[in-house]
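One protein chain omitted, others in place.
Let's look at subunit A:
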């Protein structure tokens, strides 16, 4: 699991000293507790949590809720990275600058490993964070472009489940499609 040093938003328990919380931007900002599938609790500013359409509509359905919201589909590690992205996004909401936003988005994905991207996509999909999903999808597409089928299988951690006959046909197909492309 990722350490809290790596993810400043991660508070393993709600018993975090209040002084530390106060150092984060506005003191009055409302916080929301979100519990991941591996039982870690993240204390997130309301404005960030509202970036998650899934969470937002939960609060719209039950406006008075202040309790910890469980996110049974979301493991802590990709979630902390998702929060990192959404915090950046919010800055651009207040001060829209498409060029800077694009730059920031590409910086964000550039430093992520293949594994990071692959883990974040289902989370972004589940939480319905459209901007992030678009950014991640494009990043993954760029990384698998013109790669071999073996590369893509290992990229996503997928086992080959074709029969040897099917595989033979597919190999032929790929040879036709990739006749003039260098193998990776």
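Methods note: a residue touches a chain if its C-beta (ideal position, glycine included) is under 8 Å from a C-beta of that chain, and two chains touch if they have at least 3 such contacts; residues count from 1.
Just so we're on the same page, contacts and distances are computed from a predicted model.
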- Item | Candidate names "Exosome complex component RRP45", "F-BOX SKP2A-LIKE PROTEIN", "Probable electron transfer flavoprotein subunit beta" or "Acyl-CoA dehydrogenase"; UniProt protein name, chain not shown | "F-BOX SKP2A-LIKE PROTEIN"
- Determine and list the subunit A residues touching the chain excluded from the picture. 37, 54, 57-58, 61-62, 65, 67, 69-73, 75, 118, 121-122, 125-126, 128, 133, 137-138, 140-142, 144-149, 152-153, 156-162, 169-170, 172-174, 176-181
